[in-house]
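Excluded from the complex is one protein chain; the other protein chains are retained at their positions.
Chain nomenclature is as follows: A and B, assigned in order of appearance, with residue numbering initiated at 1 for each chain independently.
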Amino acid sequence: MVPKQTAAIQSNWMNGQASIGFRRLKSSLKNALLFIYAIFTLYPLIWLFINAFKTNDEIYSEPFALPNQWHWENFTRAWEVSGMGTAMVNSIIVTVLALALTLLLGALSANAIARFNFKLKVPIVGLFLIGMLIPIHSTLVPLFILMKKVHLLDTYSALILPYAAFELPLAIFVISAFMSSLPKEIEEAAFIDGTGYWGIFWRMMLPLSAPAIATVSILGFLRFWNDFAFPLVFINKTSLKTLPLSLSVFSNGYSTDYSLTMSAMALAVLPTIMIYLFFQEQIMKGMVAGAVKG
Amino acid sequence: MIKKFSFVLSLCLMILMLAACGSSPAKNGQAANGTSASGEKVKISIWHNFSGQDLRAQTMRGIIEQFKKDHPDIEVDEQAIPNDGYRPRLKTVAAAGEMPDLFIMWPGSMTEEFLSGDVIQPINELLDSKPDWKNGFLPNSFSGFTFDGNTYAAPTALSPTSFLYYNKGILDQYGIAVPKTWNQLIAAIQTLKQNKITPIALGNKAAWPAQSSILSSLADRITGTDWFLNAAAQKGAKFTDPQFVDALNHLKQLSDLGAFQDGSNSIDTTQAEQLFAKGQAAMMIDGGWALSQISSNATKEVMDQLEVTVLPSIQGGKGDPNAMAGVVGTGFGLSKSVTGEKKKAAYDLIYALTGPEAQKKVIDSSQLVSYKVEPDPSKVSPIFIKAQKLIGSIAFTPVYDTVLTSAGTDAVNNGLQELLIGGKADDIAIKIQEAQEKALKD
Partner (left out) sequence: MPSHTRARGFLAFCLIPSLLLFALFVLVPIVWSIYYGFFSWKGIGDAKFIGLDNYKEVLHDPVFWGALKNNAIVICASLFGQVPIALFLALLLSKSNMFQRFVRSAVFMPMVLSSVVVGLIWGYIYQPQIGIFNLVLDYLGLGSFKKEWLADPKFAIYSISLPIVWNYIGPYLVMFIGALKNIPGEIDDAVKIDGPGPFRKLFAVKLPLIWDIIKVAVVLCISGSLKSFDLVYVMTGGGPAHSTELLATYMYNNTFAIYRYGYGSAISATILIISLVLVAGSQFLMKGKSR
């Protein structure tokens, strides 16, 4: 009686051990593959940083090798020549403000679309959709004429406002998708508690949508930070130029100084990496945080 | 996180509102045209694409700086625009009717299109007022900028497009004489291929090199210049004519022999020039702009071996065997709406940028000019001097993309890329003919 049970338990346990071993193997294999994939994807970034230290010559003849000498001065030259200091400040201002505007208006509208039903919902969603589908270059001329008329050219708003406007559809779609997956019960509970619409939005919907907001922040940040077309056409004053413009001084149409371009890009990429890492944390942390109580 | 978030959000909104209010109203007419009130500074705007770090760009910017210093009563709004963005930006503002006062303009079709859009004015007055200057230009300097007797700009540079660069050392090594006829060229290529040396470096990723550098001169050798001008104007000649197809086939012959290195359609001119400058290709058919690349990238040993000449002659061809396709560089167009005081200031600036002193500075920065001036040997590389001397002894023929409409040019560029990977000359000729015909009708 007991021995049979023990035997059974023992064999189960041994099976368990075997399957643990097997699972460990599976998991290390999985991790190994993931690691290889990660290195592979990370390679271009690594390549950029390595090349930033090379001279033009080395870049052409040995694009994949390590530099013979580590030319730290590439960075200082790139910084000075492209006027990166001012450009970066401008980029930061424009990007942060555009992002703030996008998030605020986007979250509000997402809230409306996700949690309410009203007659004009479908047409409005359709309108926002149209905005996402047009190649931006076709709107350059009309936008230019428009901004000229309202005297917005050559200001920060010339960038901030259209950036936010164009990013709104994405923000709305992503945030509303998150919001509609939140259970209705929390809202009803809040109503019973006596909270108004604004309270629900500000204190519940927003925090719960933290992953969505972080996602939109990352995407928006990248889009605004790297955009070339709008600052090219809407901004004249050198003191207002943003980063992508300043990066293009290294080519003159016939030839490009790749080593300085790479160093400049390596510098320009650092803030984006930091922002991404910051927001990634937020996404991982952003949790249901006690709203769904038992 | 929420508290922090909302705080930051509100802060941002406040800044946003301040920024928006603070900078907008009464904001400049950076494109404000018309005369200015007396007593105030005269304002002119100038757009150019000399934004790079190369010597020539720095020279041009330096000239503008000097002008600003010499003329404290004139306010110059200068926009140095990266080359990639120059044309899109210029066209955007043109479409909006907001041209700058002075702007870099390409000769040929671009000038013609601007003229037909009625946005530029001639500078005959300026040219005629300084006859010494006007006569200092090489013959035909103004043809790309002149329509109906009116000249719209003066060139800042000269771009021959079809130098045959060769590495004498490599040729000597294999007992090859400098090819002067087509057959000699073919023989040379075959010998080089046998010895596994890249015969001709080519970087045709952008599609225009095969057209500007090779075809423009090659076709001219066979068809002659008159035929080309007629075909471009669709007056009694077509691109489907046998002599043009013959020209295409000559190019195809080179490609079929493997004269160009693998993947030439996917590397750019800079990389091809690098290849040549490092002594890894025997020849290169490229323009004057390659000179500075070669100068900065060739070692002394390679540099000593480099020479230039014109493309070989083709038997039975109607073109001048001692000619090369070339076009003057860009010039500064003057917006139609510039009048009065501004016009005088603009004239002064144009003269500063394209006058005799400017031309000398430019040639000393290793850029060929369409002007009678000698470079300072201490400032330029040996190959530059050789190229410059060569220019003095040849005639110039048109470059395809300055004469054809942009749609026609597009068809040629794309057609040549196709040709280089095995396309059929006849089909391509038809496409080119159709594109040019249609564009002229529009």
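Some points to look at:
As a working rule, a contact is a pair of C-beta atoms (placed from the backbone, for glycine too) under 8 Å apart; a residue touches a chain by one contact, two chains touch by 3 or more.
What you are looking at is a predicted structure, and each value in this text was computed from that prediction instead of being measured.
Of the candidate positions A:Val174, A:Leu206, A:Val249 or A:Leu267, contact with the hidden chain is made by A:Val174. Per the touch definition above, the residue from B:Ala177, B:Ala206 or B:Ala233 contacting the chain not shown is B:Ala206. If you put the missing chain back, the residues of subunit A touching it would be 30-31, 34-35, 37-39, 41-42, 44-45, 47-48, 63-64, 101, 105-106, 108-109, 111-112, 116, 118, 124, 127-139, 141-143, 146, 161-162, 164-166, 168-170, 172-174, 177-178, 180-182, 191, 196-198, 201, 208, 211-212, 214-215, 218-219, 222, 226, 244, 247, 258, 261-262, 265, 268-269, 272-273, 276-277, 280, 283-284, 286-288, 292. Taking the whole complex into account, subunit B touches the unshown chain at residues 87-88, 91-92, 94-95, 113-114, 116-119, 205-207, 261-267, 405-407, 409-410, 414-415, 417-418, 420-421, 423, 442.
Following the convention adopted for this analysis, only the chains that are shown with their structure count from here on.
Note on chain placement: the centre of subunit A and the centre of subunit B lie 39 Å apart, centres being C-alpha means. By the touch rule above, subunit B contacts subunit A in their complex via residues 1-2, 5-6, 8-9, 12-13, 15-16, 19-20, 23-28, 30-31, 49-54, 57, 77, 79, 81-86, 88-89, 92-93, 95-96, 98, 269-271, 273-274, 278, 289, 292-293, 297. Interface residues of subunit A, counted against subunit B in their complex, comprise 56-57, 60-61, 81, 93, 96-97, 100-101, 103-104, 137, 140-141, 144-145, 148, 150-157, 160, 202-203, 206-207, 210, 228-229, 232-233, 236, 245, 248-257, 260, 282, 285-286.
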